[in-house]
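Missing here is one protein chain; the remaining ones are kept as they sit in the complex.
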Amino acid sequence: MGFWITQSLNSLALGGLLFILSAGFSLIFGLMRIANLSHGAYFMLGAYVGLTLLQRGVNFWLAALAAGAAIAILGGLVERIVLRQLAGRTLSQVLATLGIAFIIADACLWIWSGDPIPLTGPASLRGAVPVLGTHFPLYRLGVIGIAAVIALALWLLVEKTRIGAMIRAGVDDLDMARAVGIPVKALFTAVFCLGSALAGLGGVIAGPILSVYPGLDADMLPLALVVVILGGVGSLGGAVLGSIVIGFIYTFGNALLPDLAYVILFLPMVIVLVARPRGLFGRIAT
Amino acid sequence: MRYAPSIAALAALLALPFALGNDYYVNLASQVLIAAIFAMSLNLLVGYGGMTSLGHAAYLGVGAYATAWLTLRLGLGPLGAGAAALAITTLMAGFYGVLALRASGLGFLMITLALGQILWGLAYRWVGVTGGDNGLSGLARPAPLGIDITGARPFYFFALAVFAVAFALVALFVRSPFGASLQGARDQPRRMRALGYNVWMIRWITFVLAGFWGAVAGVLYVYYNNFISPHALSLTQSAEVLLMVIAGGAATLTGPVVGAALVVVMKNVVSAYVERWTLLLGVVFVLIVMFLPDGLVPGVQRLYARWRTRP
Partner (left out) sequence: MTALVLRGLRKSFGGLPATDDVALEIQRGERRLIIGPNGAGKTTLFNLISGDLKPDAGSVLLFGEEVAHLRPDQRAQRGLARTYQIITLFPRSTLVENIVLALMGLSPLRWHCWHRLAARRELYDRARAVLERVGLAHLASRRVADVSYGEKRRVEIAMALAQQPRLLLLDEPLAGLSAEERRSVQDLLEAIPRDISIVMIEHDMDTALAFAEKITVLHYGKVIVEGDRAHVVAHPRTREVYLGA
């Protein structure tokens, strides 16, 4: 019994992390039709930046927010300098993000060297607590909570604010959005910044659980892709659903069938894309 | 004479090991040849077929793993192991092609990525068969026609022979009626269908051929290294070969070769002088995507043409 509860909680925690990672990816993909292949690199860079701040004694939450902000700025620069120049050429944009992933990954290796480093979590969430008959790390419960808060905040942003309305309009029909006067270029930059910020923030929050190491970017990117394919591009609700489903599949897959863990993880993605090549909600451009 | 440049190039490549002298550089040249075959195979898909894949490492990897496993675990001779590995990988490409061709564009990109990740995951976790993270090692180089190719120079000539055949066959393919229909399907699939072409079948056959040549590169790869590990199947590997094709010039014959040389040389030679060669490679790649989107070979050809017709 304890096994199932522990693994289920682990699944939710992983799902929470995946949500923070993929919400940004999904928004960027949904609005700008760009599969941001540097998203994993932003996640990793955020973790490294957070690590440095933590090592300087900065409070964990502040470090997380600062890292998110730093990555947001980087994302904004990339969008303005590179992606905007390639407007209309989706494949070129995707390839450019691939190149940028290489750049960031190597820069991280250069600055922080090759050893995996766990981030120390916040003092307030240290230790384990009794949950339904077993002990579970408090920090992981915290992650579930944080992810829920972020999900709520994003939902409010997208559903209840003007900028959210603009995002939804753009995701639905970009040409129409332009026609009614929505400042699409500025919106693109803003969403790219937001997506990057979420990735960076997610990296720090994941730090105590996943550690940070060279290759984290290549590990996380496919996961974001799977979540988004499953949950639907440009849909926050889909990202929540997809994250939880993948969190469970990966955790239990790893625990029960470790040899086939990756197969179990990517098989749903293959099945969905083969059955419905435009993704579950029909937004992937062919 | 039409073949003059090719003959000149071949002569240069034959003379290369003697010009390079040092075994280290000769080995590097072998690596370039293997990477060039790998990049040429992907180019069939990306450049001539218009189908961008981020999972091509799967064919190099499976070709390599199959060769190693059949030799080390089943005791097959190199000819048998190589041929069987090529057959297995080509069959896999056939199956993967059916799945991947359900989509095009970004959907195709993602299916190929996912399929590649599945194989990588298997190589990584199925320790009993693949040796997991440690991979399979101890594979001895074969002795084709009785010639020992354990030395740098003999192996280079072996790789050059395979490369020359691959290049010639790919060149013939690209210039053939099928090659023309492939490029037509890349540019105007609707028009091609209206003209009576079965666009799906054209793409599927190309996918299988790309997998076959990728496997050829894989067999050379595992014999060169005497060893194979999951890294060969990684997303990074798939990204790197895509980089080679795009940077060199997709839809050209020499583009992938140039791209392969660029990446391999940067990885090994430049890295001695510039520590952050990957970063440099990334910057070069982004610059090419932004300013020379057709790649280096067509870009240089254009600049040369412009220079020649200057007033």
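Each chain gets a letter, A and B, in the order it is written, and its residues are counted from 1.
Basically, a contact is a pair of C-beta atoms (placed from the backbone, for glycine too) under 8 Å apart; a residue touches a chain by one contact, two chains touch by 3 or more.
Since this is a predicted model, take the numbers as computed values, not measurements.
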TODO: Using the whole complex, pick out the displayed chains that touch the missing one.
DONE: B
Open item on the list: One chain is left out of this view; which of B:Asp23, B:Asp148 or B:Asp187 touches it in the full complex?
Closed with: B:Asp187
- [ ] Using the touch definition up top, pick the residue from B:Leu79, B:Val98, B:Leu172 or B:Leu303 that touches the left-out chain.
- [x] B:Leu172
Open item on the list: On subunit B, where is the contact patch with the chain that was removed from view?
Closed with: 172-173, 175-181, 184, 187-188, 190-199
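Going forward, only the chains that are shown with their structure count from here on.
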- [ ] Could you please specify the touching residues of subunit B with respect to subunit A in the complex?
- [x] 52, 99, 102-111, 113-115, 117-118, 120-122, 124-128, 234-236, 239, 242-243, 246, 275-276, 278-279, 281-283, 285-286, 289-290, 293
Open item on the list: Touching residues of subunit A toward subunit B in the complex: what are they?
Closed with: 33, 35, 37, 82, 85-86, 89-92, 94-96, 98-103, 105-107, 109-110, 218, 221-222, 225-226, 229, 258-263, 265-267, 269-270, 273-274, 277-279, 284-286
